[in-house]
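A single protein chain has been omitted; all remaining protein chains appear in their positions.
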Amino acid sequence: MKRETREYNLDWMLWSSVVSGSKVKDGTEKEYRALLRLIPNFSGIIDGILRQGEPGRLFMKMGAEYLDDIKTVHDKGKKLCFGTFVASKTLFYAFDNVVPAWAEIMTVFATMLMRKGTAEYMDYCCEAGFTETSCSAQRGSVGAYLAGLAQKPDFLICGAPGICDTNANAMQFMSEYLDIPLFQLTFPSKLTGRRITDYHRRDYKALIEFVEEHAGSRLDEDRLRSVLEEHKRQDEIINEIYELARLKPCPMPPMFNLFLYAGKLQSSGRKAFTALLESMLQVMRENAAAGRAGTTSGKERARLLMCYIDHYTTDARFWQWVDSQEISLLPTLIFTFFNKGINYAAGREDQTYEIDTSTMDTMIDSLADINSHMPMVKQLRGPYDATGMWRDDLFFMSRIMKPDMTVYIGSMGCRNSYGVNKLIQRDAERFGLPTLLLFADAFDDRVASWEFCEDKISEFMHVRGILS
Amino acid sequence: MINKMKEAAHCLQNTSVKEWKRDGGKVVGYSCTFIPEEIIHAAGLLPFRLRGIGTTSMSIGDSYYGAVNCSVPKCILQLAGQGSYKFLDGAIITNGCDSMRRLEETWRKASEDYPGTLPDYYEYFPVPHKSVDYSIEFYEEELNSMIESLQNHFNVKISKSSLKKSIKLYNEGRKCLQRFDELRSRQDVPITGEDAKAVLIAAHAIPQEHFIDMLKEIIEKMEKAPSVSNGKKRILLMGSASDDIDFIHVIEEAGAIVVADTVCYGSRTYSTLIDEKSDPVHALSSHYLTQSICPRMLGYYKTRLAYVMDVIRKTKVDGVILQNVRFCDLHGSENGIFERDLDAAGIPCMRLEREYGPLSETGRISMRINAFMERIS
Amino acid sequence: MIAAGCDVGSLTTKAVILNNTRLLGHALIGSSFNPEKSAAEVMEKALAAAHLTMDDIGFCVGTGYGRERIGFVKKTISEISCHAKGAHFLQPSMRTIIDIGGQDCKAIRLDEKGEIVKFMTNDKCASGTGRFLEVMAKLLGLELEELGRISGQTTQPINLAATCTVWAQAEVIMHLNDGMSKADLAAGINEAMAARIAILARSVGIEKDVCMTGGVAKNTGVIQAMEKQLGIPMRRLRVDPQMMGALGAAVFARERMGGR
Partner (left out) sequence: MFVAGCDVGSLSAKAVIMKDENIIASHVIFARPEPAESARTVMEGALNKACLTMEDISYCVGTGYGRNSISFAQAAESEIACHGKGAQWLKPQVRMVIDIGGQDAKAIRIDETGRVLRYAYNDRCASGTGRFLEVMAGSMGIELNDMGEVSSQAKNPVSLSNQCVVFAETEIISLINAGRDLSDIVGGLHKALSHRVASLARSIELESEITMTGGVAKNQGMFKSLQEALGVKLVCMDTDPQIIGAVGAALMARQAAAENG
């Protein structure tokens, strides 16, 4: 790692970028333009986000709040819990002295905001002895933590054993390297059934005990109830957003996809996310009423479904490009995890979670339930073609969202999705969904530059006659 | 005797398997040490560990797997697609690691294009990633359903007493292997690492009864055998699965002698015995699910380190080779921490990433091993 | 007490003749298909430079990829040990040695006595090896020497995204089309190379002094990029860095003969 890189902490840098970015829109348009010039490195992305209007502003505020908590965690005498995103956040927001920082979220922020992405942190992982073939979603931020360039976590939570080895490895490595206690939440590789539910619940209770022990505080019933209620409310709005996204043209602006899952992963159960969702819904309703697509031009030339990960590197060019091409970006497949009772759950009730806030016990069961339906936990833990797994979800989403094509982008570290993406592609093509596998890395543009990806996606749409 | 073992190590369908088949016996392949061979054995079937040796092309492996998957399951898929595994009557795939668990799907799908290459009995077996009471319970239930499905498919009965008999037999095998390990790592090493590896591979490729008889003879010879070590550096081999005798050959060519290994196909499977008194299925599940020597059991690094340090102390090795197959994340990342901790303990070690099977790059590997030997001499 | 070292590399074959600490002669030729012949040829040249014949050599050590096939050597030692030995012999304060040859790259850390503490090699693929630079130089229509020199004239090095040598080539072609200057491209190439090597170097743990050996050490652009990457100066060696393996072999040979 270069000396300059060591001068600032990762969490501080992200905090300062997002916080200042979240304020630039507070004044007039002229002031905004002037301020943008002061943040040359990431003005592209900030502008891209803020151009979404109120939802963009709220998204930035939500990020600022999240990063502020992380940056000040120890000053405020709280405990920092670091983990991977396949462990649901909702639990942690029910503790008053725990702040969750999630590896992938930090990586995504850094990938989008920092000039050279997270390359140096990723490389630092190798320098520290962690394998270079591992997933960039973790390596990107874990490298900074290994190098001591962030608030040191007080404990680690990993929800990946049984889902993703490389992810779980990153946490184990970090735990050993920095000597931080680690809890591994595990998932049998079957999705449904009584035994599975029991297993989750028992494991989840063990997790709560672990958190209580290391946080030195107890899970508060009232707080948990209010977080879960908020979560429920959010699910209802998301349900409506999905419903609207089905329209042709799709009234959802491409970047909302990012807001949707970033919010869900980062701030589930927090008021800031509810506010964001409400304003997103507002925009979509207006678009729908006017029969407009969510793209800037209001037109829709094609509908795109990402069947794995969006492409994050540098300046959010992915979403902006999609927008400029008048392509609707439909809600990402991997975030298709539903609350029981919504339309899409019909016929697949066993694949949904239920939030029941009657008693402490039912709430804990709900948490376990939510967690066992997190992205990847749901789609990747069993055979790809089993009920409720990757293929099933892809076909299901295509039926309701009617995409013209689907694109796979992953991480070079992803054994699971690379292990079966050729099979998925075959099946999807037979199903009638044009499918492009991109040999690129969503978090590392050294594998393939955005220009390369853009070129390949354009070529695909052209050759396959997708773009009207 | 050792030649028989070598034959078993060098090819898939060895003489014993052929004889077994000829006598009307059935063979069930399985992908990792978390499948109790005892159960397959108790069903009167021959458990056979899936391997990827002898592959000369990846044309089938690469058609279904992605570019960033480990070549161990890819080679197995290649062999399966080529029809080399047609002698199997069944196969059980586990979630040993992410690449391996995907073999369940890739093989199943490949068989649509290569008809007749999927065994009639084909199951995916989920192994939990934790050693706690409720995961052991879960695993036990899975074992029970495996027993049931074997019984149904092969029309056999797996009784408690036959299970107990199998456990007893395999425990005897484990005891022999423990003795074998003691001998191979004594001061005057009586067997090359290459030959020793052949024995360890054969343990999962020929009928256990037969294996134990042969092993006993080998042990007897070893007790009196002259030393083959003469001044060679004693090496402990750690990391990814290694059933590749030629790889050991390359290491030993460079002036080393492998006297111990903790890799899959090494002491992992027999360092402890199974309780013969309690309920057999329960005994199996508490044995197998507490073998945390494999890094797939994430979060148990400290246990593994203690185990390795113990092996190092007992076998008095001069150096440790921490190898991993490319894209093997489990071992790749753990080797990094091992390196740090072994370094700190003053034990020379070297990390080495390689390709699996025939794709191994002899020249470059031997250059590195040479340098390592020069370093520790 | 005349000792010799012969390094049959993938690209070049080198020989060094040493009398105690004095370098009597050395030679470098391109490797041919036949390592035996290359070795004999280069040795002859080195001997001629030193005005000696084979009979004058007390002990000769061989190294490099073709080491097993050199007829006249008494012992073979790996390149890793030889490069370390050679660099330490010239400069006992050397702690980290980065050797980049035609086909691989090695980072080696030494202790005060010059013993190897740790080493790492990259030989998974051609990117990060000298071959990468050769391919690129050819593409730009530059001599290898020029690649380093011209990169000094850059105003803005390009960012090479692809890691595969061949794909990187396509990228460079693309930039050439866009009218990018050769200097910027050369600088970008050298930086990409340095970035890859730096990871390796850091994984063995860098300690001062640091030097580079192997043919690529003659590329000033890579050296500067490495210095920038690592934030520490690379010590220059007083002998051609490409000869380091052969020199180390000769030093080993001298030790064999009882010299210290």
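In order of appearance the chains are A, B and C, and numbering begins at 1 in each one.
The working rule: a contact is a pair of C-beta atoms (placed from the backbone, for glycine too) under 8 Å apart; a residue touches a chain by one contact, two chains touch by 3 or more.
Model, not experiment: these values are computed from the prediction.
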- Could you tell me which shown chains are touched by the chain that is not displayed? A, B, C
- Among B:15, B:56 or B:272, which one is in touch with the chain left out? B:56
- From A:77, A:347 or A:465, residue that would touch the chain that is not displayed: A:465
- Note on the structure: Hidden partner sits against chain B at residues 56-64, 66-67, 113, 355, 358-364
- Item | Touching residues (missing chain, whole complex) on chain C | 10, 33-35, 65, 69, 103, 123-126, 129, 131, 139-141, 164-167, 169-170, 173-174, 176-177
- Message: Even though one chain is hidden, which residues of chain A still touch it in the full complex?
- Response: 422, 425-426, 429, 437, 439, 459, 462-465
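We adopt the following convention: only the chains that are shown with their structure count from here on.
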- Count the touching C-beta pairs: is B-C or A-C ahead? B-C
- Item | Mean-CA-position distance for chain B and chain A (Å) | 38
- Task: Starting from the mean Cα coordinates of chain B and chain C, work out the distance between those two points in Å.
- Result: 40
- Note on the structure: Expressed in whole Å, how far the mean CA point of chain A lies from that of chain C is 45
- Hunt down the residues of chain C that sit against at least two other chains at once, touch-wise. none
- Would you give the residues of chain B that are in contact with at least 2 other chains, written as numbers and ranges? 326, 351
- Item | In the complex, chain C residues that touch chain B | 65, 77-81, 104, 115-116, 118-121, 123-124
- chain A touches which residues of chain B in the complex? 63-70, 95, 97-99, 101-102, 104-106, 109, 124, 126, 128-130, 132, 134-135, 138, 141, 296, 298-299, 301, 324, 326-327, 329-330, 332-337, 339-340, 351
- Contact set on chain A toward chain C in their complex: 1-3, 123-124, 126-129, 132, 445-449, 452
